[in-house]
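Shown here: the complex without one of its protein chains, the others still in place.
Per-chain numbering from 1; labels A, B and C assigned in written order.
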Amino acid sequence: MEIDRLDGRTPNQLRPLACTHNVLNRAHGSASWCQGDTKVLAAVYGPKAGTKKNENPEKACIEVIWKPKTGQSGKTEREYEMILKRTLQSICILTLNPNTTTSVIIQVVNDDGALLPCAINAACAALVDAGIPLKHLAVAICCCLAESGYVILDPSKLEEQKMKAFVYLVFPNSVLSNLPEGQLTVQGEPMEHGIITSVTQGAMPVDDYLHCLERGRAATAKMSAFLRKSLQPKLPID
Amino acid sequence: MGLPDSSGGLLSELDVDAFRRLFPLRFYESHLAKSTRPDGRPLDKARDTSSALGAVASADGSALVKIGSTTMLAAIKMEVMTPSQESPDEGCIAIEFHMPPICSPIVRPGRPAEAAPVVSKQLSDTILSSGMINLKELSLISGKAAWMVYLDIYCLDADGALFDAALLSAVAAFSHLQIPVVSMNDEGKVVVMSEENEGGKEPVNKEKRKLTLCSIPFSLTCILYKNYILADPTAEEESIMETLVTVVLDSSGQLVSLYKPGGSVLAYTSAIQDCVALTRQRVRELQTILDEATAGMEVD
Amino acid sequence: MAGATPTTYSPSPTTRKTKSLIFRNDDVDWVRTDGRDFHQCRPAFFKIGAVNAAAGSAYAEFGNTKVIVSVFGPRESKKAMLYSDIGRLNCNVSYTTFATPVRGQGSDHKEFSSMLHKALEGAIILETFPKTTVDVFALVLESGGSDLPVVISCASLALADAGIMMYDLVASVSVSCLGKNLVIDPVLEEESYQDGSLMLTCMPSRYEVTQLTITGEWSTPKLNEGMQICLDACAKLATIMRECLKGPDSALEE
Partner (left out) sequence: MGNDTELVTPGEKLGRASEFKAGRGAYVSPDNLTVYASLTGLRHIVSPPPDSPDQRPIVEVTGHKAHGAIPEPGSIVIARVTKVMARMASADIMCLGTKSVRENFTGIIRLQDIRATEIDKVDMHKSFHPGDIVRAIVLSLGDARAYFLSTAKNELGVISAQSAAGVPMVAISWTEMQCPITGQIEHRKVAKVGG
């Protein structure tokens, strides 16, 4: 049985993606990322040396500051900051700039569902724009589960509220490589199938979660192609 | 001879605890290779867990929970509120997780632990989305008065797996909760019935002294390190091998949360399934521990 | 769930019972709510080593008053501190939100923090840990009256458990003045009706007072009586504390 989506999308269809980088002059790197009406701005400052607090002689340090659209930061923002920080730490090559701090500032412009995945995508694009050394990119997606176990991707705010559960997933982007295929698998699965981050809300059968994983992976392949394309240097005619 | 030795010779002079401090990963790897952990546990075994109900006399429900040396004290205080217009027949639950300076050398007064608000949020999300508590049971007088449940969880000793211990203490405190019998006084305020102020008033919640807890959530946190999975990590293990996965299952086997906030190790489907299987096993252990604690209370 | 929390109130009766109902000023024969004699303390229970994450710790339970104290250090002093040839003591006392009959904010208790500092400072041999700081953090789990004296005694046990060198243990007891009577180790209710209070902290085996706090109006003979009662009670309390340190929980090496 199918569920009609309010905006007429098919279950697997993502909202239109838009990514612009270098949108801020004073930041070392920045990007804005839109998925439909959800829009997030990310700015990166750093790596800066000598901000004593969290410095580590062996690793670069990343700090994330989450600015909500309106009002004060609360527990939700603290949690998002922590998830984002740990997600970004896992894709950055931290050993290259020890004793430094890189700040990532997230400004929510508009929230129409899948906010955290959208922010992760924005932060990732901004890190590339700032030239921070990365192991690979991260691609984030939201899967929503209906009562019947039906999965829809990239929900709007209204869909998020109506559904019984949702899952935020972050995967590495698919790797373009000249190596034979076999080199890039881990435990029989391609590297890009490994989960960097998973956050869920609402109870669901375990099998439905595994189903979300499959659908999420399929969708992130498309998104990583988009991300790669949008990060390529623009031709002057653009 | 004049030339310095290789570093191996020098390090062998160190005490075990000094070596552990200086080269924590090498120390752990030598244990993991033997499928064991420094505290003697197999990789998939959780620490000894205990739960005692009714630890706080001034609260309406309370529990003291220990997982290894991680200790949590949870207490519930019931207050009265006017329900919102959108849901006139529902009460509310406010959950706060505290890390006072006594619990860990990294927490200082006036400089709260970074983890505390995150665990608070995680607990609220888990408890509210698990459907364990029907908020309608917290209604007193439709549209007029409902219970506001303040659940405060204090970490008294922090040694890893804070969320798991906090969730268990929260669940235990709810199972110990005894709702006070109240009545409406002349000023329209809800007050506790006692011998002195009864005054012939009818109690408004005679039958609702206990909450019905359905599908109780239980959790297990695991560390992913290389191909190893370590259940119920200590604080030291969490700080050395930083990829954590927390799985929450309810008593009927539904997945309430699968939480993996980043970390350098990627989780593949097989690892996820292993963590879920370990959690299934742990849910049964925790259910038994909780049942024993409640049974112990009924005997008294 | 809406972002803002609605205003709530506790259904427990907050209006105080009239004082005369419990303590009749001129009646010498009233009975304390827990049936104790005026000069009898609540049974004291101590346990050391309650918090593994700390260098030393202790738990104390006097009736419904329950506190935990953790000691950290000696460790590096905060960066902003000036150099010091002797060690520093840093104290903090806070309450849980459910410690009091009506849910509180669970905030720091600044006044108790500084009083705890003053009560302990004189008993610690600060010269043995130059430049570094010993942190003493207390959490009142449940407030049942005489909170500060219980915190102080418990803190001195935690310091002993941490192996911090001290001239002596520190024991503390308070008395409330209710009309003509002095009642020792008052519970919350008695404290709320007291006309005056006296808290004495001492090093029992050296018979030295480290802190004396008096509120309300006291005649000299009353004051002497109050101090003597406290000194006697402190000596007894110290015996219980020493037994705890020598008990099976003590951290003696094999």
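As a working rule, contacts are C-beta pairs under 8 Å (C-beta built on N, C-alpha and C of every residue); 3 or more make two chains touch, one makes a residue touch a chain.
The shown structure was predicted, so the numbers you read here are calculated from the model rather than taken from an experiment.
Q: List the shown chains that the missing chain touches in the full complex.
A: A, B, C
Q: Based on the whole complex, identify which of C:Lys47, C:His117 or C:Lys131 touches the chain you can't see.
A: Result: among the candidates, C:Lys131 touches the missing chain.
Q: For the chain not shown, which residue from B:Asp15, B:Glu86 or B:Glu202 touches it across the whole complex?
A: B:Asp15
Q: Just to verify: which one of C:Lys110, C:Lys180 or C:Lys246 makes contact with the chain not shown?
A: The one listed residue touching the chain not shown is C:Lys246.
Q: Residues of chain C in contact with the chain that isn't shown?
A: Against the missing chain, chain C presents residues 55-56, 72-77, 79, 81-83, 85, 125, 129-132, 134, 160-169, 203-206, 238, 241-242, 245-246, 250-253.
Q: Touching the hidden chain in the full complex, which residues of chain A are there? Just list them.
A: Chain A touches the missing chain through residues 55, 57-58, 95, 98-99.
Q: Can you name the residues of chain B that touch the chain not displayed here?
A: Output for chain B: 2-7, 9-11, 13-15, 17-18, 20-23, 105.
We take it that only the chains that are shown with their structure count from here on.
Q: Indicate which of the five shapes (line, ring, star, complete, other) describes how the chains touch one another.
A: Drawn as a graph, the chains make an open path, so a line.
Q: Which chain is the middle one, judged by CA centres?
A: B
Q: Averaged over CA atoms, how far is the centre of chain A from the centre of chain B? Could you give it in whole Å?
A: Each chain reduced to its C-alpha mean, chain A and chain B end up 28 Å apart.
Q: Quick check on chain B: which residues sit in contact with 2+ other chains?
A: In chain B, nothing touches at least two other chains.
Q: Which positions in chain A are in touch with at least two other chains?
A: Counting only residues that touch two or more other chains, chain A contributes 74.
Q: With touch defined as at the start, can you tell me which chain C residues reach chain B in the complex?
A: 1-2, 5-13, 50-54, 57, 64, 68-70, 72, 75, 92, 94, 96-101, 103, 106, 108, 135, 137-139, 141-143
Q: Any idea which chain B residues touch chain C in the complex?
A: Touch list, chain B to chain C: 56-59, 62, 69, 71, 73, 75, 77-82, 84, 92, 94, 96, 98, 100-105, 108-110, 128, 148, 150, 152, 154, 156-159, 180, 182, 189-192, 194, 197, 235.
Q: Per the contact definition, I'd like the list of chain A residues that touch chain B in the complex.
A: 74-76, 78-79, 82-83, 85-90, 165, 167, 170, 172, 186-187, 189, 191, 193-206, 208-210, 213
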